[in-house]
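I'd like to ask you about the structure that follows.
Left out: one protein chain. Kept in place: all the others.
Naming follows writing order (A, B and C), and every chain is counted from residue 1.
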Amino acid sequence: MIWFNSDYSEGAHPEVLRKLTETNMEQTPGYGEDVYCMQAAGLIQKACGRNDVDIQFLVGGTQTNTTVIAAALRPFQGVITAASGHINNHESGAIEATGHKVIALPGTDGKLTAAQIADYVDWQANDESVEHIVQPKMVYISHPTELGTLYSKEELTKISKVCREREVWLYLDGARLGYGLASRENDLTLPDLAQLCDVFYIGGTKVGALFGEAVVIVAEELKKDFRYNMKQRGGRLAKGRLLGVQFAALFEDDLYFKISKHAAGLAEQIKEAFERMGLHRFIDSPTNQQFVVLPDSICKKLREKFEYEYWQRMDETHSAVRFCTSWATKEEHVQALIEELERLLAEEERN
Amino acid sequence: MIWFNSDYSEGAHPEVLRKLTETNMEQTPGYGEDVYCMQAAGLIQKACGRNDVDIQFLVGGTQTNTTVIAAALRPFQGVITAASGHINNHESGAIEATGHKVIALPGTDGKLTAAQIADYVDWQANDESVEHIVQPKMVYISHPTELGTLYSKEELTKISKVCREREVWLYLDGARLGYGLASRENDLTLPDLAQLCDVFYIGGTKVGALFGEAVVIVAEELKKDFRYNMKQRGGRLAKGRLLGVQFAALFEDDLYFKISKHAAGLAEQIKEAFERMGLHRFIDSPTNQQFVVLPDSICKKLREKFEYEYWQRMDETHSAVRFCTSWATKEEHVQALIEELERLLAEEERN
Amino acid sequence: MIWFNSDYSEGAHPEVLRKLTETNMEQTPGYGEDVYCMQAAGLIQKACGRNDVDIQFLVGGTQTNTTVIAAALRPFQGVITAASGHINNHESGAIEATGHKVIALPGTDGKLTAAQIADYVDWQANDESVEHIVQPKMVYISHPTELGTLYSKEELTKISKVCREREVWLYLDGARLGYGLASRENDLTLPDLAQLCDVFYIGGTKVGALFGEAVVIVAEELKKDFRYNMKQRGGRLAKGRLLGVQFAALFEDDLYFKISKHAAGLAEQIKEAFERMGLHRFIDSPTNQQFVVLPDSICKKLREKFEYEYWQRMDETHSAVRFCTSWATKEEHVQALIEELERLLAEEERN
Partner (left out) sequence: MIWFNSDYSEGAHPEVLRKLTETNMEQTPGYGEDVYCMQAAGLIQKACGRNDVDIQFLVGGTQTNTTVIAAALRPFQGVITAASGHINNHESGAIEATGHKVIALPGTDGKLTAAQIADYVDWQANDESVEHIVQPKMVYISHPTELGTLYSKEELTKISKVCREREVWLYLDGARLGYGLASRENDLTLPDLAQLCDVFYIGGTKVGALFGEAVVIVAEELKKDFRYNMKQRGGRLAKGRLLGVQFAALFEDDLYFKISKHAAGLAEQIKEAFERMGLHRFIDSPTNQQFVVLPDSICKKLREKFEYEYWQRMDETHSAVRFCTSWATKEEHVQALIEELERLLAEEERN
């Protein structure tokens, strides 16, 4: 069985594991107060082009979203997201568990627009019952989105402007940031994010690490006492240096970007193959998640050899499914997938 | 100025106030452990046709919704509501502040359907990532709804069935319950609610009391330790007997139903007048809230003498507005409103 | 049966009720946006000697404590209280339900000292694991305390200084504030509180109102968006003017202070009688709550005619009990209580 269902099927990139092994018996202080965390923070600051941003390391995505959002909001404030946003659907109500409403705005491609945000914030601010309506104080976006789509620099700039004019925090979830930045269609950089966002995170779990996310805090007000929030939400790893070691490995010699490029290239191969085969795409994703509509009959046969993510039913005989590539995906597996799909489609046609 | 903007513009029905005055200097135990609360509970049980339901008194609607919902759910569980539901829009995130997601389903008339509920609950239960999605464990509906519409007995029976089959609590917000039950189009009774719901409340604030809501707890499991929740949510009134006294007054000699009928009758007069004048209705409400679309020019002039609730913009020159009647509305005020509207419309036509 | 068990056994002072009745059928806007709330706020500002404090009205004490504390703190911050504080013992975990630790410091007379506060705050701030320990950011005191004791102006001034030096909010719970200010031993005034505290409340429920507490917000930072918090915690009364009407009645012609003096005078009579009879006092309270140690045999017989609050067991044959006076207590009832106690003690002695 070959797995394309997610981008977290394997362990860590060998270089990351090597460094973990190499440092294993060293003694360091706990809770992220060690030299490796410092080193990793420095490398990330450099990659962001600013040394005035705070870098904090957390273990996983839900934990990071929860900690960042709960740290930023007062009790009656909420966070705006696209309805398809991860915090709205796949975190078991983690944000609400900290007391905050997730305000879901509709959309078709997983993205929010600056206009949508402006309209909503202005509507609430001007309503007669303003104090009876949750105050939108943060905008949550992800890059790439849940659907693999990307914000352009122009779009993100507009969103940032709209947020700053209204004193609303802009938070970008970068669980798959590497795969976004590595896309041919992407025109955003880490320094752009460090200018346009108030806080964002660079995902490690899906991009080469065993686990770990690096939070980049840009806004001064959000830096204060952030570690209290980390501890309270269960996010300060006792052996914090494990996160530092991993991110140091990822940000030395641009490993993070190189392995992301690998995944992006293979995703493009899959995308082009789907197009060549005349398959209907569910959404046009330029990143490591490829969504395609397949006949259920093909789906079933494909699953004898390949694991994919079932996405949703399209009609009585077709489903949308997702294939992910990652830093760990092997080119020969991609070839095998394409060949098998071609074979099955040809077989289908013959019948 | 005559006020039609809400159903809580005045104090209490004179009979309620009389009873408060009459008992004012009596000494009773606090926190609802007095004879008046017992008496009122008995009267409400009788009106519900069951003496095995628990009756608890709270001060206001948001407090009641918060207390009931937080008492019923485990942390990862959420409450389904129509997107227009009060808990979703007008309680400043009170439900989320207790840690629970408000799951908003779309709709046009303020109501949920049994099919919608079944589909959502079944979808979550069968999703591969079931534990990553908030578990829907309660359905919140209101009768009448925020838009003044009503559930038929058939509709509520279906919803109740769908909920019980799936072990989902059914909670009915009766902030305006009197005005719903008094509508000519209503075919539900208090005993019906006490059969079909797991918990509901009978609104006093909008129907004759100074303040106060009577929670009727039907499901055995929801009765246990409910008073702890009341206290924790700030809902146990020190002078609890004030609630008992008021509800005893309202449920003696059917006062609650009589004064609700008064409001319903006047709302019908308004509705018929709107139809006669050829005004476009925003929604077809058979209860004490009447929504109508008016030219902005009329709105403006009307407000010189009458207060109404601005609802929403319809197009560049028209708005939807709401007029409420209540137990306190005077027939001559309704007449004055109708005449003024007729006058303004005629004037408009002349120009 | 004559009740001395609490200070909320009756309804409202007749003058308050008169004003509620008089205004009953007036139409006003809801949620505290009416002229009566404005009028009451003005009167309270005047009594506080500052017109730059915000006045907000809430229904009850637990709701007020919850709303004020949750509004002021970030998630990892806690509130310091004397271990005997109301928020630590008798609010069913309402503060914790908003996510905050109640940090209880020991004491014998219901009071905190400036030194205790300074020591605790400094200890936390200087601990190596500072971010693993809840950050104390508010001090909660009550005046009078749960045990009827009072802070002197000197003590409160020191506490205020310690708090301001450390950027810790000082919040004073005034559920029985009238009875504190009216005590012969009190040397604090409302203007003092409005100088020394960051926020406090003037209790109405126990001092003449049907219900209601008036929050006085002094610190600029705590004023912002306070009404959102009120709504979210279920504390914005739909017919908000009921609170305005009552507090206007209480603060016109110093009614609040006059009726408090009445209670204070009767409490002194009880206190002196206890001393005359040679009874052991449980705590030396100069306010409307009098605590005394009685033989269980006397307790039992006394309860045939008088209700008191059982406080705690002292030894195998003695208990501490509490007697409260209030604005509503009748002098002849106090006389009857004293005579009955004298009679029972004499009877006891004979046996």
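Keep in mind that, in the parts below, a residue touches a chain if its C-beta (ideal position, glycine included) is under 8 Å from a C-beta of that chain, and two chains touch if they have at least 3 such contacts.
Keep in mind it's a predicted model, so treat the numbers as computed, not measured.
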Missing chain: touched chains present in the view: A, B, C
Among C:Trp3, C:Phe76, C:Tyr140 or C:Phe226, residue touching the chain not depicted: C:Phe76
Touching residue (missing chain; options A:Ala94, A:Ala114, A:Leu250 or A:Val292): A:Ala94
Option from B:Ala71, B:Ile87 or B:Ile141 whose C-beta touches the chain left out: B:Ala71
Touching the absent chain when the full complex is considered, from B:Arg176, B:Lys206 or B:Lys231: B:Lys231
Which of C:Lys101, C:Lys258 or C:His318 contacts the chain that the document leaves out: C:Lys101
In chain C, positions touching the absent partner: 75-76, 78, 89-93, 96-102, 104, 128-129, 131-134, 310
On chain A, residues whose C-beta touches the chain left out of the figure: 1-3, 5-6, 8-12, 14, 17, 20-21, 23-30, 59-63, 66-67, 91-94, 97-98, 205-206, 210-211, 228, 231-239, 242, 328
Touching residues (missing chain, whole complex) on chain B: 70-71, 74-76, 98-99, 131-132, 135, 225, 227-232, 236
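The definition used in the following text is that only the chains that are shown with their structure count from here on.
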Overall pattern in which the protein chains touch one another (line/ring/star/complete/other): complete
Interface numbering overlap (same over half, different under half) for chain A and chain C: same
By number of C-beta contact pairs, the top two chains: B-C
Closest chain to the centre of mass proxy, which here is the mean CA position: B
Label of the chain whose CA centroid is most distant from the centroid of chain B: A
CA centroid of chain A to CA centroid of chain C, Å: 51
Interface hub residues of chain A, defined as touching at least two other chains: 75-76, 98-99, 131-132
